[in-house]
Structures are given as C-alpha cells and as structure tokens.
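Take a look at the structure set out below.
Only a single protein chain was left out; the remaining protein chains are all shown in position.
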Amino acid sequence: MMEHINWIHNIPFFSIFLAMLSGILTALVKNGKTAYKIHMGMVLVVCIMSGLLLVSLSAKNEMFTFMMGHFPAPWGNELRAGPLEALMATTFSVVMLLTVSGGSQFIFKDVVEEKQSLYFIMLNALFGAMLALVYTNDIFTAYVFIEINTIASCALIMAKGTPQSMVGTTHYLVISLLGSGLFLLGVCILYSITGHLLFPQMQEGILELIKTEAYRMPLLVVTGFMFIGIAIKSALFPFHSMLPGAYQAAIPTSSGILSGLVLKSYIILGIKLIYCVFSAQVMHTLKITEVLFAFGLAGMVMGSVYAMKERKMKRMLAYSSVAQIGYIYMGIGMASPVGMTAACFHILAHAVTKTLLFICCGSFVEDSDGKEKIYHMRGVALRNPLAGIGYTIGALSMIGIPLLAGFISKIYFATASVYSSGKMAAVLIVLGVSMVLNALYFLPSVIAIWTPVKGEEKKPAVTNSPAFATSIVGFIILNLILGICYRPITHIIQTSIELLAQ
Amino acid sequence: MKDKKSFWEHLKAWVDGEEVILNADKYIATRTPKESLNWHKFFSVQNVKENKRNYAVLSVGITALFIGIMLSVVDALPEFGSPYNPSNNEVMVRYLEKGIEETGAVNFVAGMILDYRAFDTFGEANVLFLAVMCVVLLLKKDKKNYSAKEEQENQEDDFFDTNEKRPILQIGAKMLAPMVILYGIYVVLNGHLSPGGGFSGGSIIGAGLILYASAYGQKKMQTFFTFKTFTKICAGGLLTYCACKSYSFFTGANHVGYEIPKGIPGNILSAGFILPLNICVGLIVACTMYGFYALFTKGDI
Partner (left out) sequence: MNHLETNFYEAVSVILFGIGFMNLLLQNNLIKKFIGLNIMDTAVYLFLAAQGYIFGRVAPILTDGVIDASYYVNPIPAGLVLTGIVVSVSITAFSLALVQRLYKHYGSLNMDEIMRLSREEEGE
C-alpha cells in the first residue's frame, strides 16, 4: 500500500509542516539553547530534503502539483513545486542555517534570557511561512502566509527590546500592513471577477477575460494593487522607508534574515504570480512590467545615493538592500525569460551576500563597543580578520568584482538587456552608474575597517566562536561557488522559467 | 572648515583613505551641514511630513484618487446579488451539493474551512498563536521592561483585588461566567451543525474567562490558569491540529490510508476531523483571548 507513494513529491508538504511543527514545539521549551538546537536540526533536515527535491526535479526537468487534502484543484488547496521553487527552498535553508549559526551569539547576547525560546518560535514560523510562499499554488494561502511572515518578521525586529527597535517595528508593521491590505483587496477583486483562488484556474479565467475584453478596468487595477502590495512588502524604492530604521535597531541576525530572505520570498511570490496567474503576455499588455522596470531603475540609483549619505554601517547596508531590490525588479521588468533568469540569480547572490555583510557588521559593532558609525569601526578588521575578510568579500561581491556572485548577476543583467528592445541603453547606463555608486560607498567602509587608528593603544584581538567562523567561511565559499560554478545554477533557473511560462 | 581644499585634493585624500577615516572625527565635528534644499530632500518622507499642510493635502489627494479609482472598479464589477456572477461557479456548487457527503458537516462553511481549504485555516491558527507569542515577547515581565514602580502598582492592584468587597460584580460574575463559558462550549461543539465554530466559540469562552478575571483579580485566576497551562493548552491544541491535518493531507495527497468515519450528518459525533479540529481551535482562541487581556493588564498570565 505504501510503495506507490512518491516521497519526493511529499517534500514541500513535509518541509512546511516540519517548520511549523518545530515552531509549536519550541513553545514548550524554556531553554534558549535547546530551542536553538531544535531550529538548527529542523533547518538542516529541510535543507537536505530540498536538496534532494532539487536534484530529482532538475534531473527530470519536471514540475508537479501536490494536493493538500482529499480534494483536487479548484476545490482544495494545492502546493506546486518545480526546479525554481526547489532551488529557492534549498538556498533559503542553507542561508538560514549559516545565518543563525553565525548570528547565534548575537541572539544569546541581545535577547532577554527567558525570551530566547520565543525568538526561535518566530524564526521557525518565519522559515515555514517563507517555504509556504515559495511553494504555494493558491492565492489565499499566499495571503495567510504573508501575514505570518509579517508578524514573525516584526517580532524578530523587536526581540532586542530596546525602544529604538520598538519604533522601528512600528514603522515596519504599519507599512507592511498597508502592503498586505492592498494585496488582500487585490485578492478580493480577482476572486470576484474570476471566481477562483487557485493559480491555474485563475489564469484560465484571466486569459478568458482578456480575450473577451470584459472587466478590463478591474483587471488592470487589481494587477496594479497586487504588485504595489508586493512591492511595498519587498521594499521597492519609493516604499523603502521602513528598512533602515528597522534593520539598524534589530539584532544583526534578524537584519540579515529579513534583508536576505524575507524580502526575497515576496519577490518569488511575485514571480509566480506573473507566470502562473497573470501570464507574461497579460503583464505585457497591461504595461505592469514597464512600471516595475522604471521603479527598479530608480531604486538602483536612489538606494545607492541614500547609502552614500549614511554614516552608520547598518543603515548603509539597509539602503544598499534597497538598491539591490531595484536590480531584481529591473530584471523582472525586462519581461523576458533572460531578464527573469538574471533576477532569480540575483536573488540568490544577494541572499548569500547581504546576510554575510550583516553578520560581519554585527560583529564589528560588538567589537567597537556598540558604536555604529563607520568611523568608529576603524581598524576593527585588524582585530577580527575573519569578519573583516568576510565583509570585504561581501562588499566586493556587491560591487561586482569577478569571481564573486554579484559579478555574474550583473553580467546576466547586461546580457538580458540585449534581448529586450528599447531598454538596453537604460539598463546598461543605470547598471554602470549603480556599480560606480556601489563602489563609492562600499570601498570607504572596507578601507575604514582595515585602517589602523593612529595614536590609540592596541585593543586585544577578538576570538571568534567556531559557529561564527564556520558560518563566515561557509558564506564565502557559497559566494565563490555562485561566482565561479554558476553555469548549472543558471541552467536550472532557465529551464524552470520555461517550465513556469508554459 | 578652516583649510579649504581643492576638489582634486579631496579626491586624493579620499583615495588615500584619509578624508573619511583618519580625520573623520575632526571632519565630522567641524563640518557645517549644507542648508540648500536639494533634490534628495524632496523625496524624503520626513521632509514632507514636516510641512503639515502640504502633507495633509497630499494625503487627501492620494485617498481621493484611490477612492475614485476604486469606485470606477466597483462600477465595473459583477452585479451585487446576481446568481450569474463569475464567483458562483462549479467550486461553490460542489461545496454545497457534495459537501455533506464528502465532509459530513451540515454547516457548509465549517466543511469548507476545515476540510476543503484546511491549509489556510492551519495558517490562520498559526497567525493567532504567533500573535499571542509576540505579545508575550513584548509585554511579559522581564528584566528589561519592568520597573519597580510598576511592581508596586501591581501589588496595590492585587491588594485591592483580594481585600476590596465588590459584591455586585463578584456575584454577577460568579453567576454569569459559567453560563458564558458553557454557551461558548456549546458553540464550539456545534460548529459543524450550526453557525459558529472554533473561532467564535473560543472567543466567547475567552470572554467568560476575562469576566471572571476582572471580577476576582488575576491572583485567583492563577490558581488554575498559569502561564504554564496557557502554553501547554495553546501548543497542545495546535499540535493536535497539526497532527490531524498532516494525517489527512498525507493520506489525501498520496491516496493511501482509510477514510475517517463521517458519521450521520446532523449528529454531534459526525463530520470526521471537523469536531476535534473545532475543539482545538476553540481552546487556542480561548487561551489567546484571555492571554491578550492578562498580558495587557498585568504583564503576566
């Protein structure tokens, strides 16, 4: 009876439920260390399972839907997994594993002892919600898990318990609620004109509407609302104001996870919506991609400009995230499979790099007695060379130095611009400007951390915990892998986008 | 700034790493902030907010634009109350016509949220759980957020709770609270048969608990409802929910395992997993509602 079960197809379901289950179990645990172990174990298991799923799906180049319950598509919930989803889930779990192991020292230091286990509940739930957003095939499930994501990420920001973190959380909460409110409004209108909630049926309905020219206005507005909602949630340029305050006040681990993974989970949902609900052709007729493209370009430049004006390292990194999100939206806005490949690759590259930067930055702040301005961090890398090397590599990757992940994604963006008519000049110019701007704010900080302070007595060197060291080394290796052996990864992305677009 | 450098010298100093780094303390201390209104400031939300009137006009404008767009959308939407709308399709027909046969629930909404679309509802229960955990994270007393003054206020409150005589409130609560809780239990248990279910029934039970706690004080509540029982009930309820739904998702998706008996529709013991799920949800919601109250008033359960 059990032999005809396809265990590989159960992996998405298992990973989401495992994450949620360990979140619930953690509530019964009083001790932060035990909660940490449960979390790490869970993420490791999910990581291995997603890896298996990725290998199996990319070998066969297939996608499948998984029925959640006894009822088929238009009646029950569904999950959907293809190589792209598996790749994202694997990356998310690897990055999560490395971030939490590298950032555990900050968690145990900054969160009150009796509340550490609550922090891990939030981490588990956040991870489960991100997986659900990646795998979902149902728009209302997506809404529910967006809300879980919102609550859990706000909890991660405020876990530090300082008044600044409360202010940052309030700001973040209000803006993300606005985003999810717009998304929900979009879901309502979409339901009322198509009558379905699952992606494939919705797509059929929308194609029918486009053909018959019915409900043109609601369809345009609904697409606009949903993408504005997702753009607000993923902090595209004009809606980025919540990031700096929140990331500065939060624990570095939280900032890394929020900027590297949580923002990306909304973008992946957006990509799935583009291909599985609205379909690329409809997006093109409604000119939504053009708007995303324009805002992406604006974000690339403005994010860097804001970052240059910042004196505090974490705020600088937050603004740099705004610029990088701009890159991703630019790729999506090119409305070609090549552009989408570049955007997806940049999601991976940014996830790997920005978390590394935040973790190293957290360690610098700790070493310079909690001072956050860059000029207080002079010479800090000499005392803690490992974190210094990590930061330098991250910064170089963000600027786009060859052999590192950021370089490859920029090459792909440039290549993609050739395939999209009329956008080539804009993409190339802004890409160049943005690279120069990136260098202008990342290089001074790199120089600063490696320059010794004159006339100050030497502080002792910092000893890193083994978990921190492995995490930094792991991130550097990941960065090099993405920068050197990128071919198989981009191949997987390309084929899976073709699968999605079918 | 005393020593005025040329642009080239600035650049050279910057490349050498001097300007920002070595003289940074002095530079930042002596630097005069630029006053000119540049284009960067124009985009900043902070700046817009400082000008109260412009901000108000801008927000009214945005809202008016939004309402205008939405009204034109509403104008184009399918007609209200018409049976021929796109949303009244085969999905709804199956929920209504096969619902009793497939889920066993007489209340079609309960059948829909706890069987057909149970994954959403699982997420929803998790949202509630996470919210109460967030409130615990924020408001439960710990070293950082609790001052001696609050401790004193809390002790005074406890003193009044135990010593003050509030006969009308206390007798009223004593008589009402059990009835309210009983009614809540009725609503939970009949979730699959009549309007109501775990969420509504749970909040009624929570209201009963809050009534009792506000009449007798939290000290008395703590004799039978402590933080430990609270987490145990919440986590226990969710774990049961998770286990039931995992079983049904797994067997459903892989077409294995046996059916859960549906019973005779209309009986209290029917509708497969819906009754236990409603009880779990009811427990979680009741605890959550009381937990919110207790944490907001005293910072502890």
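The first chain written gets the first letter, and so on, giving A and B; residue counts start at 1 in each chain.
Simple rule for what comes next: a residue touches a chain if its C-beta (ideal position, glycine included) is under 8 Å from a C-beta of that chain, and two chains touch if they have at least 3 such contacts.
What you see is a predicted model, and the numbers here were worked out from it, not measured in a lab.
Only one of A:41, A:72, A:181 or A:385 touches the chain withheld from this view, namely A:181.
Checked against the full complex, the candidates A:169, A:384 or A:494 give a single residue touching the omitted chain, namely A:169. Touching the missing chain, out of B:130, B:188, B:204 or B:221, is residue B:130. Only one residue in the set B:63, B:162 or B:267 touches the chain that does not appear here, and it is B:63. Touching the missing chain, out of A:158, A:313 or A:472, is residue A:158. Within chain A, the residues in touch with the undisplayed chain are 140, 144, 147, 150-151, 154, 158, 163-164, 166-167, 169-170, 173-174, 177-178, 181, 184-185, 188, 191-192, 197. On the side of chain B, the interface with the absent chain consists of residues 49, 56, 59-60, 62-64, 66-67, 70-71, 74-83, 85, 87-88, 91-93, 95-97, 100, 106-109, 112-113, 117, 120-121, 124, 127-128, 130-132, 134-135, 138-139, 145, 194-195, 199, 265-266, 292, 295-296, using the contact rule stated above.
The rule is short, and it goes like this: only the chains that are shown with their structure count from here on.
As a whole-number value, the distance joining the C-alpha centres of chain A and chain B reads 24 Å. Listed in rising order, the residues of chain B touching chain A in the complex are 14, 17, 20-22, 24-25, 28, 40, 43, 45, 69-70, 72-73, 76-78, 85-91, 94-95, 102, 115-120, 122-124, 126-127, 129-131, 133-134, 136-138, 140, 142-145, 231-232, 234-235, 238-239, 242, 246, 248-254, 256.
Residues 1-2, 5-6, 9-10, 13, 17, 20-21, 23-25, 27-28, 66-71, 74-77, 112, 114-115, 118-119, 121-122, 125, 129, 132, 138, 140-141, 144-145, 147-148, 151-152, 154-155, 158-159, 161, 189, 191-196, 205, 215-218, 221-222, 241, 302, 305-306, 309, 311, 374-375, 378, 444, 447-448, 451, 454 of chain A touch chain B in their complex.
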